[in-house]
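A protein chain is absent from this complex, but the other protein chains hold their places.
Going by the order they are written in, the chains are A, B, C and D; count residues from 1 in each one.
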Amino acid sequence: METLQKEATGAVDKILANYNSDNPGTRANLYRLLTSGRLAGTGKLVVLPVDQGFEHGPARSFAVNPAGYNPSYHAQLAIDAGCNAYAAPLGFIRAIAHDYAGRIPLILKVNNHDSLVSERDPIPAQTSSVDDALELGCAAIGFTIYPGSTEWRAMYEQLRELSEEARAAGLAVVVWSYPRGTNISKDGETGMDIVAYAAQIAAQMGAHIIKVKLPSDHLEQDAAKKVYQSTGVNISTLSDRVKHVVQSAFDGKRIVIFSGGGKKGDEAVFDEARAIRDGGGFGSIIGRNSFQRPHDEAVKFLHTIMDIYGGKKD
Amino acid sequence: METLQKEATGAVDKILANYNSDNPGTRANLYRLLTSGRLAGTGKLVVLPVDQGFEHGPARSFAVNPAGYNPSYHAQLAIDAGCNAYAAPLGFIRAIAHDYAGRIPLILKVNNHDSLVSERDPIPAQTSSVDDALELGCAAIGFTIYPGSTEWRAMYEQLRELSEEARAAGLAVVVWSYPRGTNISKDGETGMDIVAYAAQIAAQMGAHIIKVKLPSDHLEQDAAKKVYQSTGVNISTLSDRVKHVVQSAFDGKRIVIFSGGGKKGDEAVFDEARAIRDGGGFGSIIGRNSFQRPHDEAVKFLHTIMDIYGGKKD
Amino acid sequence: METLQKEATGAVDKILANYNSDNPGTRANLYRLLTSGRLAGTGKLVVLPVDQGFEHGPARSFAVNPAGYNPSYHAQLAIDAGCNAYAAPLGFIRAIAHDYAGRIPLILKVNNHDSLVSERDPIPAQTSSVDDALELGCAAIGFTIYPGSTEWRAMYEQLRELSEEARAAGLAVVVWSYPRGTNISKDGETGMDIVAYAAQIAAQMGAHIIKVKLPSDHLEQDAAKKVYQSTGVNISTLSDRVKHVVQSAFDGKRIVIFSGGGKKGDEAVFDEARAIRDGGGFGSIIGRNSFQRPHDEAVKFLHTIMDIYGGKKD
Amino acid sequence: METLQKEATGAVDKILANYNSDNPGTRANLYRLLTSGRLAGTGKLVVLPVDQGFEHGPARSFAVNPAGYNPSYHAQLAIDAGCNAYAAPLGFIRAIAHDYAGRIPLILKVNNHDSLVSERDPIPAQTSSVDDALELGCAAIGFTIYPGSTEWRAMYEQLRELSEEARAAGLAVVVWSYPRGTNISKDGETGMDIVAYAAQIAAQMGAHIIKVKLPSDHLEQDAAKKVYQSTGVNISTLSDRVKHVVQSAFDGKRIVIFSGGGKKGDEAVFDEARAIRDGGGFGSIIGRNSFQRPHDEAVKFLHTIMDIYGGKKD
Partner (left out) sequence: METLQKEATGAVDKILANYNSDNPGTRANLYRLLTSGRLAGTGKLVVLPVDQGFEHGPARSFAVNPAGYNPSYHAQLAIDAGCNAYAAPLGFIRAIAHDYAGRIPLILKVNNHDSLVSERDPIPAQTSSVDDALELGCAAIGFTIYPGSTEWRAMYEQLRELSEEARAAGLAVVVWSYPRGTNISKDGETGMDIVAYAAQIAAQMGAHIIKVKLPSDHLEQDAAKKVYQSTGVNISTLSDRVKHVVQSAFDGKRIVIFSGGGKKGDEAVFDEARAIRDGGGFGSIIGRNSFQRPHDEAVKFLHTIMDIYGGKKD
């Protein structure tokens, strides 16, 4: 036992200590997520998420690199690039779970929204369950909330139920916390105060891993703006802002990773990774920037990001 | 075991391999569907669906060929024509399940919408259950979703629950995926991007068999249109479009069949079947074009279609 | 066993054969309904329903014949007149179930609507359950749906759940199918196409016995009208229309009975019974025309109707 | 057994015979209600209800006699005055159940509405459960419905579920049936036709004891008015109207008690009790007129009412 404990790196041990109220099952799955892939043991994560087929449609997601229509492509890409985990909706996970059993931690994205209906105040549909995640050998469930949507309550309560069930089954819970809706301006969705608040809400709801967008220096809410200014919270650089988000997620006691957003220049992504690293963020979740380029380019691109986070060199 | 395996044709084995995360019960029912009727072992399916009595009313469905008022007529027609399966709502299935037990795979259509209420954003009522399907010896449940309807979420979540229950009971799940509602134009309902998206959604929801309409070359959504054009997706002929739909259903790893729509000229239907075959589609689901003509004509008509798909000659 | 089977008349045997997918419990209760009272063994039914106290209020229902305020009056009337069954809401059934246990088949009406609220698109409240029906020794549950109401889905789904439960418990399911709501004109409620559709829906939902109104020759829906005219469905006399309704309920494979409606002249009711008989209908359900006249007159009146259907003479 | 049976007075035996479909548990609790207090064995009831703290607020209920802020006060008052039962919401019952266990039948009022929200079409909140009633040793649950409210269906269905549960647990069900809402005028709330209808609905829903308001001679609904006039229902005096309400509750086969309403002159209350007695009503439920006066006055006042109903003299 003691030996095993020692094999874990210090970074992972330190993080797991923040989850000491969780049961051994959930802690074991967090351990798996933190000790898989090129970043194993570093306390950092790079996750490959592929829910865009559901969220944006197949052609918008895969036509540029048609290999991606095939669900096996993504599981293999995640392994080839050394990601910590692969996240996708039920269909994509079912299509690969048998063949890839045990080869990479899987995160079952249990709610989704498609683009055929446009909703100012969105709420996703639950598309799979904790039982699905268990049957398919997943390490975690993923769930999106849209704080600020008038439908906030239904989402939070669905998350509450699924989280309780997941924790009881020894799974980890990953929350995509994306503020949106009539109460929030377009700029506000990535505003500093709003992103920090989104991280806090996910943490208070009991999320083990929190996924938010990278924040701008926009301040959305007047009551918050006043406090940021009077107390002098430093939000001038991206790494300062990452630091404040991490602080807002229980002073660094919850794993916060940042999403890449739409396709952009490689250097821009690398700069973001450096800012996340410098601000104490735990890593990135990178979808379209990975699977929308050819396989070998994607692997190289992801390796560069992992190197920034301190991953093992080949 | 090995012997049995060999008896299955290569085409069926190849398809079943795409469902290897499913339990033996569900795989056995998919096997039954693929090895029944004139197309047994070819990997192709022609299914007879008769839910029009519920959906459009009895006279509009059966007055032209009054033998169809009798539920036994359809089960017998499906057998006489060598269909892979017969699909209908609870009442029609209950009326024949005792007499036809084991003679043809049955698909219980577990939700339905009638034409007494006109809804711009429709959602069917659940009219039967997985327990009904089991009690009546069915191989699968059938479920309609209307992506694009403002009621999308309720349908997806009902499908999720029923699918989980069906899979656990060893049944297959057939999803009728018909985009419709205020968010979609009339042309859009069969638009290329929309039909492909409908197939993707059904696949991501975990459907084993997906039923969509044959797509036109209309492109409905601006964001999709841009991608179709920039990446040069080939959608010029019907078989090209079928191919793209099959690609959108996990690169051919999910069975996609196409519905015939309203009554039309025989040659038009045969041409459609050829396009489905040439595009790699898995077959047809043909209702009104079958049961709204005299029995012997219908059998001959269906045999011609099956011949196109490579079925056994008498 | 064989002997018992022989005691059943041919007419009942023939009807029961149409319910051969049902379990022995439900078939036994259908048998009880078909072999009770003066019409026992004829394959015809006359049922006494008394839910008007709930639906219209006590004075409107019983003031004209105040003996009817007493729940025992109706159970006794049904027995004295030789009805096949007595149908009523929970309170009325509870009030007589102990004393009349076993003496006449009881149908528990499990949903009701009162007249204190006026709704253009009505939906009744569930007022009792399958467990109530079992506890009280009933042979069947009765349930009203209003096809065409914007609330159609909720009613159909409630019916689905209760039917599944009832069938599993060996009870029969009687569906009152009364089209109504913003989608249907006043004339349409008894229009030929609408009543036939209502019968089809109830049959597809799995009803064992279907209660509809007598249809007029009005055709409500354009799409249906076109078909009635092009295919020459004969709907000129009342018995032709009854015949078409019976055809629409699985070509005569489901028991369809017709409601009498408000109080009217005796000869009119008798003419209706003759038309039902001539059209192949299975009988009548007669409430206000029975219990709103003195006991002995009501018995005589019901006997006349039963004689029309071929019942035993005293 | 036979001996015990004989100890019951004829009046109670006669009433219990009307509940012979109920299980021994529920019949035992009805027996307790009918054989407790000064009116024990007379077949009459006077019940003390104290839900006004919840319904109207504490000061409006208790400031005039501040002893009433204390929950023990009311249980003791009910015992001191010889009431058949004490009815109150969860908090008040929990506060005295331990100390008063077994000393007086308790009715747990399981739904309540406060006055902080004004609703034209009201529906109370469920505030306690059948399990609470059992845990606290209650003889019955009490439930308010507002027939005529657009929310009628939700209330009826909640009542249905709770009643089934209560009956199965051997509890009695007391229904407060108070028509109200956009469909009913202020005068209509106590109109003769409406109150009679309210009693009928409660009886049809399966209530064991029905509480309604004393009716005026107002007739609210045109369809009912016509019948009252054509059939000559006698509603001229209060006792005539009580008689018609009792008739409307299954011809006297269900216990109907009448509420006193707001504080009024003593003689007015006594006159009402005499009318209830003369019309065959089963008693009164008297709240504010009891606990809003000093204890000894209240006891004397309630004794006078009980004397009118034929209670034991001290």
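Following the convention adopted for this analysis, contacts are C-beta pairs under 8 Å (C-beta built on N, C-alpha and C of every residue); 3 or more make two chains touch, one makes a residue touch a chain.
Just so we're clear, the structure is a prediction, and the values are computed from it rather than from any experiment.
In terms of the touch definition stated at the top, the absent chain reaches A, D within the entire complex.
Set against the missing chain, the residues A:164, A:187, A:271 or A:297 yield one that touches it, A:164.
For the options A:34, A:47 or A:196, the residue in contact with the chain missing from this view is A:196. The omitted chain makes contact with chain D at the following residues, 53-54, 56-60, 63-64, 66, 69-71, 89-92, 94-99, 112, 114-118, 123-129, 131-132, 136. Chain A meets the missing chain through residues 18, 20-22, 147-150, 152-153, 156-157, 160, 164, 179, 181, 183-184, 193-194, 196-197, 199-201, 203-207, 221, 223-224, 227-228, 231, 233, 244, 247-248, 250-251, 253-254.
By definition in this document, only the chains that are shown with their structure count from here on.
Copies chain A and chain D of the same sequence differ in orientation by 145 degrees, per CA superposition (steps of 5).
Centre-to-centre separation of chain C and chain D, using mean CA positions: 36 Å. Centres computed as Cα averages put chain B at a distance of 59 Å from chain D.
Of all residues in chain A, none touches 2 or more other chains. If the chains shown are joined wherever they touch, the resulting network is a simple chain of contacts running from one end to the other without closing.
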